[in-house]
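Note that this complex is displayed minus one protein chain, with the remaining chains in position.
== chain A ==
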Amino acid sequence: MKKGVMRPGHIQLRVLDMQAALKHYVDLLGLIEMDRDAQGRVYLKGWTEIDRFSVVLREADEPGMDFLGFKVVDDATLCRLSEELAAFGCQVENLPAGELKGCGRRIRFEAPSGHFFELFADKEQTGKWGVSEINPEAWPRGLQGMKATRFDHCLLYGVELPETLRLFTEVLGFSLAEQVLDEAGRRVAQFLTVGMKAHDVAFIQHPEKGRFHHASFFLESWEDVLRAADLISMSNTSIDIGPTRHGLTHGKTIYFFDPSGNRNEVFCGGDYHYPDHPPVTWTADQLGKAIFYHDRQLNERFLTALT
C-alpha cells in the first residue's frame, strides 16, 4: 500500500470456447456470473467479493491472460502513478470508464516481464453475493461446485525479473515476500505482495515473455481443497497436481486446467507478510520442495504447460 496500490481487482482471461469456460468457472469453481458486454465478454466474481466483478472471460483463438488489474486508493493516485510509470519507461495506455462495464477509467502498461497490468480507482461495488450487508449470515445458500470465495493471485512466467521487481516495488509499492535464488544468487522466482497476503502476483524466470501459469482462487479450508479435488474427478476435469502443499507460501493447494488449457489453482491457508518482514528465501536446488512440499520434485508440466 506504500504507493497507493491497494489490492488485486480483476483478471481478464482468454478462452477458446465460452460455453465450455462458463461450465468450468461457474458450475465447477462456483464463481457467480454478474454481467456480459457487447463484445461478448462475461464478468464473474467469487461470492465474498465486494466489487461487481473480478474475472472477465473473453473468447479468442489463443488462451492466456490479457491483463491483471489492481485497485488504487483514488484518482489522484492513478494520475501520479501514470506519470511514474511513464518515467520508469512504460508506455501507458488510457482506457475510458465503462470499457469494462461498471469499472472507472483504467491505465494499462506492459511490465518488463512482458505481461500487461492495469490500475483503476473506481469500480461499482455490489457487495458480497447472496448475503445482506447488514447483519450478514455466514455464507449464502445456492453456491455451486467448489464455492470459490475470491480471485486471489496469479503466477506469471516471463523475462527480466530484476526490472519487473524494480517496477513493482519502486513504482507500485509492492514488497518482495518470497524468492527463489539460484547457486549464483540470481533470483529465478519472485513473489510480490501489496498487502498482508503471501502474494498478489508472482513471477518465474522464463525464456519467453508474457506467459501465464495460473490464476488462483481462495477457499476456506483443507476440507474444501479435498472437496475441490473430488469435484475435479467427478467432472473429469484435467488435473495437474494435488491436493498437496506448497513450500513457497506454505499454502494448501490443487492445480487443474480450464477447458482451454489455462491453469487454475484453488488453495487455502498460507503465510502472511508485513511490510517490514524480510523476504523468505528458497534455494533453487530445493525448487522441487519449494513448489510441491510433499513430492519434493517438480512435474514436467509445471515448467512447460503455459498459456
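Criterion: contacts are C-beta pairs under 8 Å (C-beta built on N, C-alpha and C of every residue); 3 or more make two chains touch, one makes a residue touch a chain; residues count from 1.
As a convention for this text, contacts and distances are computed from a predicted model.
This figure omits one chain of the complex; the name its UniProt record holds, of "Ferredoxin", "ABC transporter ATP-binding protein", "Sulfate adenylyltransferase subunit 2" or "Cysteine desulfurase IscS", is "Ferredoxin". In the complete complex, the hidden chain is touched by one of A:Gly142, A:Pro207 or A:Pro278, namely A:Pro207. The residue touching the chain not shown here, chosen from A:Gly130, A:Gly261 or A:Pro279, is A:Gly261. Residue A:Val180 is the one among A:Leu57, A:Cys154, A:Val180 or A:Ile254 that touches the chain not shown.
For the options A:Leu44, A:Ala121, A:Ala189 or A:Leu248, the residue in contact with the chain missing from this view is A:Ala189. Residues of chain A that touch the chain left out of view are 16-17, 61-64, 157, 180, 182-183, 186, 188-189, 204-208, 238, 257-263, 284, 287, 300-301, 303-307.
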